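Here the complex is missing one protein chain, while the rest keep their positions.
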Amino acid sequence: MKKLLKFIYKTDLLFSLAAFILALLISGIIISLSGYSPWEAYVTMTAGAFGSPNAVAKTLAKATPLIFTGLAVAFSFKGGLFNIGAEGQLYMGGFAAALVGIYVQGLPGILHLFLAVVAAGIVGGLWSTIAGYLKIKRGTHEVIVTIMLNYIAIFLTNYFVSYPFKAEGMIPRTEELPASLQLTRLLPHSQLTTGLLMGIAFALIVAWFMKNTVYGYEIKAMGFNQDAAEAGGVNLKRGILLTMFISGFLAAMAGVTEVLGVHGYFIKGFSPGYGYDGMAVAVMGRNNPLGVVVSAILFGALRSGGMLLDRVTDIPGDFVVIIQALVIIFIATPAIIKKVMKKKERRQGNGN
Amino acid sequence: METDMGALIASLLASSLRIAIPIAFAALGSAFCELVGIVNIGLEGMMLAGAFAGVWGSYITGSAYLGLLFAVIAGALFALIHAVLTIRYKTDHIISGLGVNMLSLGLTTVLLQVIWGNRGKSCEVAGMGSISLPIIKDIPFLQDIIGNISPFFYLLLLAVVISWLVLYKTVFGLRVRVIGENPQAADTLGIDVYKIQFICVILSGILSAVGGAYLSIGDINIFGRDMVAGRGFIAMAATIFGGWNPLGAFGGSLLFGFAQSLQIRLQVFNIPVQFAQMLPYVITILVLAISNKNNKGPAASGKHFKRGEV
Partner (left out) sequence: MKVLYSVEMKNITKRFSDTVANDSVNFSVKKGEIHSLLGENGAGKTTLMKTLYGMYQPNEGEIFINGHKEKIENPAKAISLGIAMVHQHFMLVEPLTAAENVVLGYEPKKGMFFNLDKAREEVTQISEKYGLKVDPLEKVEDLPVGAKQRLEIIKGLYRKADILILDEPTAVLTPLEVEDLFKVLRKLKEAGKTIILITHKLKETMEIADRVTVLRSGTIVYTAEKTETSPEKLAEMMVGRKVSFEVKKNPVEHEKKTVLELKKACYSKNKVKILNELSLNIKSGEILGLAGVEGNGQTEVIEALTGLIPLEKGEILLQGERITDLSPIKRIKAGIGHIPEDRNKRGLVEDFSIKENLILGYHRKSDFCRKGILKNNNIAKFASKIRTQFNIKTVDVDTEAAALSGGNQQKIVIGRVLSQEPKVIIAAQPTRGVDIGAIEYIHNKLMEMKEAGKAILLISAELDEIMKLSDRIAVIYEGQIVAEDEADNFDEYKLGALMTGSK
C-alpha cells in the first residue's frame, strides 16, 4: 500500500487525474453549449464504459491497442524524439503480421504466432526508422516525416488489400487468418483478447528495460541532454535509430492485436486513430510505462463510452476527441492545473 | 499541336496554383511563427478551423465574405490557445500544437453533427466564386492560368508581398527576426518579446485559417470532416524549404502544387489511385530530405523564453 502511494506520488498520478477531471468539466460545458445534457452524456458514457461485463470488456479491448501506441510514443519521448507516426507503423505492422499469418505455412502454432509478431515489429520498426535515418542523415525533423509516413502507410496498405492481397468479396481486406494464429478471447463474443495481457507484459518489459539496461540509460541520457550524452560516449546516431526502431516496434504491436485479435484479418482503415490517441495516452501517463497502461484504460473507456453515446443518444460520440485534446493540453501545461488545484506557486521574476 | 501543348501547360500551371493557395497561406503563417521562435504544428488544426468557420459563416449569413471573416476569427482563436500555452505557460510547442489539432478536429466534427446532423460533410453554401481581372483576362496564355481564378489567389499575392515588406523592411520585422535569434537580447533592449510573439502566432493562425477557408468556401463550398488532410504539415515543410522567407515559402508551396497537379495528370495512365494519393506526402519527405542541411532556421525556434533568464 505504501508502495502504491509512493508510485502515485512519483508518477504524479494525482495530477494527471486532476487534469482529466478538468478536461471532463470543460467538455461538459462545451456539450451543454452545443445544446445537449452533459449529465446524460457522462452517464451514458459511464454505462458504455463500465456498465456491464460486456462494457468493461469493450473498454479493455479499446485500451489494448492504446497501451501499445502509448508505449511507443512514450518511448520516443524518453529518447527526446517525437514519434507521431504510430498510426502508420501499426498499419504496416498489422499488415506484415497478416501476411506472415496467411502465407507462411507449416509452422507449429506458437512459433507461427511468434514469427508474425516479430515480423510485424520489425516492419513497424523499420518504417519508423526511416524518420530516424532522415534525421541523422539530413537533419529532417521527425515530426513532419512521421506524419507524412502515416499517410503513406495508410494508402500503401490500402492499395495492398485493394489489389494484390485482396480477399474475395466487396470489402478491401485480406483472407481470414488461420484459427491457430488468432488471439484467444478473454470473454466470449467480445473483442477483448489476450492482446491485453500482451500489452501489460510489454509495459513491464519497457519499464524494466528503461531502469535496468545500459541501452535504456543511454536513451534517457540522450532524451534529457544530447550534448552531455554525446560527451559521455553515447552514440547519438545509433541511439536515435534504436529509439525510433523500438518505438515503431511497439506501435506495430497495436496492429498485431487488432489484426490477430479483434478482426482475424487485415482490413482497410481498421484503426480509428489509435496511433494519434497514443500521444494523449503517453502524455497523460507521463511517459511512465505503467502510467501508460492506466491512461490507456481511461482512454479506452472514453472510446467505448463514446460509442454508446453515438448509439443511444443524439450526442456526437466525437466529443471524446475534444476531451482527449483537453487532457493533452492540461497535462502538458502543469501551470494551469496547479492554478486550479490552488497550489499557488510563488514564483516571481518570471516576469509574466 | 503547339496550342494543345500550350493549353496543357496552362492548365497544369492553373491547377498547380489552385493546389498551392491553401498551403502557401499556412506556410506564410508558419514563417511568422517560427521567426519568433514558436514552432506551430497546430497549423493543421487552424486550417481546419478556418475551413469549418468559413462554411459555417457563409451558411448562417449567406455571404461567403462574412464566412471568410468567421474563418479569420476562428483561426485567431485557435492560435490564441497555442500562443497562451506556449508563451504564457511554456507548454512544449509540439504537444501544444498537437493538442490544438486534436481540439480542432474534435470541435469541427462535433459541430458538423450539431449543425448539419451529418458526420461526414456539411451542406453546400455560398462560395467566394472566382474573378477575372480586366487586363489579365485578355493576355494570351496568362488568361488560361489566372484569367478566371479565386479571389483567394490575389489575397495570397498581397499577403506574400506585405509579409516580405513587413519582415525585411520595417522595424516590426527587424524585431521579429531578432526575437527568433536571441529573445534575451530583445528583452534587455526593452522590446516586448511576449507581445510580438503573440502577434505573430495569431497572425499565423489567421493566415492558416484563410488557407483553410479556401479549401471550403474557395473551392468546393462544403466542409468535410478532416478535409485539410495534412496540408498544414506540408506547409511547414514548404516553409523550411523556402528558408523561412515569405517568398521562399510561396515558392515551396508552388512546388508542391506543381507536383500534385502533375500527379493528377498521371492518373490517366492507370496507376492505382492510392499511389497518386500518397504522392504529395512522398514529395514532402523528399523535399525535406534534399533541402540544404545547413539551411538552419531561427536559432531560438522551439525554445521557451523566460524573462530574466540568461
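The chains carry the letters A and B, assigned in the order they are written, with residues numbered from 1 in each.
Keep in mind that, in the parts below, contacts are C-beta pairs under 8 Å (C-beta built on N, C-alpha and C of every residue); 3 or more make two chains touch, one makes a residue touch a chain.
Everything quoted here is computed from the prediction, not taken from an experiment.
Across the entire complex, the residue among A:Glu218, A:Glu258, A:Asp277 or A:Asp318 in touch with the chain not shown is A:Glu218. Contact with the omitted chain, checked across A:Val123, A:Ala229, A:Leu250 or A:Val292, is made by A:Ala229. By the touch criterion stated above, the residues of chain B touching the omitted chain are 169-171, 173-175, 177-178, 181-182, 184-192, 294, 299, 307-308, 310. Seen from chain A, the chain kept out of the figure touches residues 211-215, 217-218, 220-221, 224-225, 227-235, 346-349, 351.
Here is the rule we go by: only the chains that are shown with their structure count from here on.
Chain centres here are Cα means. That of chain A falls 29 Å from that of chain B. Listed in rising order, the residues of chain A touching chain B in the complex are 30, 34-35, 82, 84, 134, 137-141, 143-145, 147-149, 151-152, 155-156, 158-159, 162-163, 276, 279-280, 283, 316, 318-326, 328-329, 332-333, 335-336, 349-352.
Against chain A, in their complex, chain B makes its touches with residues 41, 81, 85, 88-92, 94-96, 98-103, 105-107, 109-111, 113-114, 119, 194, 229-230, 233, 236-237, 240, 272, 274-275, 277-278, 281-282, 284-285, 288-291, 293, 306-308.
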